[in-house]
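With one protein chain withheld, the remaining protein chains of the complex are depicted in position.
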Amino acid sequence: MKPVIETSGLTKRYRRVTALNDCTISVPEGRISALVGPNGAGKTTLLRLLAGLAAPTGGRAEVLGRPPRKDPAYLAEIGFLAQEIPLYRRLTAEDHIGIGAHLNPRWDGKLARERLAGLKIPLDRPAGRLSGGQRAQLALALTLAKRPRLLLLDEPLAALDPLARRDFLAALAEAAAGGDLTIVLSSHLIADTERVCDHLILLAESQVQLCADTESLLAQHRILTGPRKDTTGIARTHVIVREDTTARQTTLLARLNGPVIDPAWTVDEPNLEEIVLAYMSADQAGHNAGPAGARLSAVGGGR
Amino acid sequence: MTWVTWRQYRYQGALAAALLAVLAVVLLLTGLHAANAWHSALSGCAKNGTCGSLGGSGLSLSSPTFLTLVVATSAVPLLPGLFWGAPMVASELEAGTHQFAWTQSITRRRWLAVRAAWLLLAAVVLSGIVSAVVTWWSGPDNALNADAFLANHFDITGIVPAGYALFAMALGICAGALLRRTVPALAVTLAGFTGLRALTALWLRPHYLSPVTVYYKLTAPFSPAGSYLGIAQGIIGPHGQTAVPNNGAPSYDGVPIPAACLHAAATPNPQAPVPCLAAHGYHGYLTYQPASRFWAFQGIETGIFVVLAAALLAVAFWVLQRRDA
Partner (left out) sequence: MIRFRVDGRSGVPPYQQIVQQARQALRMGVLSVGDQLPSVREVVAVTAVNPNTVLKAYRDLEREGLVEARSGQGTFVRGRPPGPPPGTHARLGRTLAGWVREARAAGLDDEAIASLLQLTLQAAAEEDIA
């Protein structure tokens, strides 16, 4: 099955700044993918390139089988939600639903109204007078009413309190339950998205560090703890992502290419956050270990 | 997209219509009053046979307040450019709502085209109505003072205000698309509009068509009929002597008085040298645009502004499509 998003060497350069460098990712259909990374890593840039709001300076991208374009046929298939939840402050929810109805061929206004009614969001109040959580839910309802095949969300949880965050993620997950919607949502917090996402893209310093199903990541990475010792033996077979050494103890986070034979190592399963943090800090420390280095563009299959 | 434009601009449209109505009513009422005053003055002078000198009699058809108001309507074409044109693209970019608008299933070109079309139409209609009322209002005043062709009057009557409005809107939209911020776009629109208007009114307009120059006898001053646009006037000598900078020598209208007429210059009456100068081949000249060219000039000036507006809109569309959102 063809991936919904496929990029190759995608690059975006401004006059003096490279916002996205040589980005190669692949997102299979039906995934809820977390796009994580520190601020300034290029997450917003990547999403805007995929939405057709900006044009790349290098490389290519294919979304739903074609390059992102500004034509209505493409725009009808995607939904984009920018970080600042842009809505017209003086227009009501009903107005916004009307705008969507007039500008989109496939519009499910009933769905949007049902959603908002379920969340008790008034349809006749100007968007500027709704709370942050309500605005986020309204914007999400509007993007879902388009019936897109791909949803691109830029830090949608950033301005929400924990309850609003839960509601938003639940709404997303419910929308994806149908099976024909692929979602990419960016966040600089992994903990939030861990439950809902089954795919992960890690961007750090404008480059892709990871792009894989979370199941593969969890299956292939282990934390190895042992007395302080030389790690070249491990490094021969497996990929060391991050190495921490104290006077007495060595702790490794490694991507395993087979079983760990040396009994001196205690093997534990890391959670997703630990894996991601290891890749992020490995890159910052400039640490490169193992045959292929700590950088990966795809780990495992999962397709 | 038309519905969307209506939804976003309905309050502004209502406000503009209300203001227009108020202005129109005020002008209609005072205009009627002025017309009455003019007609009674006309019938009065007909009895006395003094109609020829009505212009210099100091007759005032309307209070200075309303005269100022009428002159102030020259700002009307600029207003849509400031309130609708400059923010059209810029405010969407500033608020970030373009990320909503331009990810709906519509091209950016169509998004701008429909909005711009309706608001350009509204701007033209607005300016057109104001200029129609002002033209009607100015009828008596122009007949009295023959000043329809003069800058402050030409600019607010006829069809040029509609052309100005188109230009102001196009300039605002283009500035907004290029600068991406409303306040700088407002400044550019204001400066650009004022600058071009000043340029055309003061320097370009007198020369749209080759002016007419008439030489007349000094003893029978020539004054063209109707509202003409005077460009230059003076004295010219038999050998082409024209006005020179004042060097202390006796002169009439800047032209040095020949030796033969110096005796006339000695008298305190400034008009005394005239018969002598006339006898010695001095003539008066007037370079002007005849009143009959009023509408031709209106058409030319409107054409200039419309062509510029079209060019600016083309730039705006190009920028919108090519630039990152």
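Going in written order, the chains are labelled A and B, and every chain counts its residues from 1.
Basically, contacts are C-beta pairs under 8 Å (C-beta built on N, C-alpha and C of every residue); 3 or more make two chains touch, one makes a residue touch a chain.
Please read these numbers as outputs of a predicted model, since none were measured by experiment.
Considering the entire complex, the omitted chain makes contact with A. The hidden chain makes contact, of the residues A:Leu10, A:Ile25 or A:Ala176, with A:Ala176. Contact with the chain not shown here comes from a single listed residue; of A:Glu94, A:Asp198 or A:Glu274, that residue is A:Asp198.
Listed by residue number, the positions of chain A touching the unshown chain are 30, 32, 166, 169-171, 173-174, 176-177, 179, 191, 194-198, 271.
Rule of thumb we're sticking to: only the chains that are shown with their structure count from here on.
Work out the mean CA point of chain A and of chain B, and you get 59 Å between them.
Chain A makes touch with chain B in their complex at residues 48, 51-55, 70-73, 75-76, 78-80, 82, 84, 86-89, 91, 95, 98-100, 102-105, 139, 142, 146. Interface residues of chain B, counted against chain A in their complex, comprise 1, 3-4, 7-8, 95-100, 102-108, 321, 324-325.
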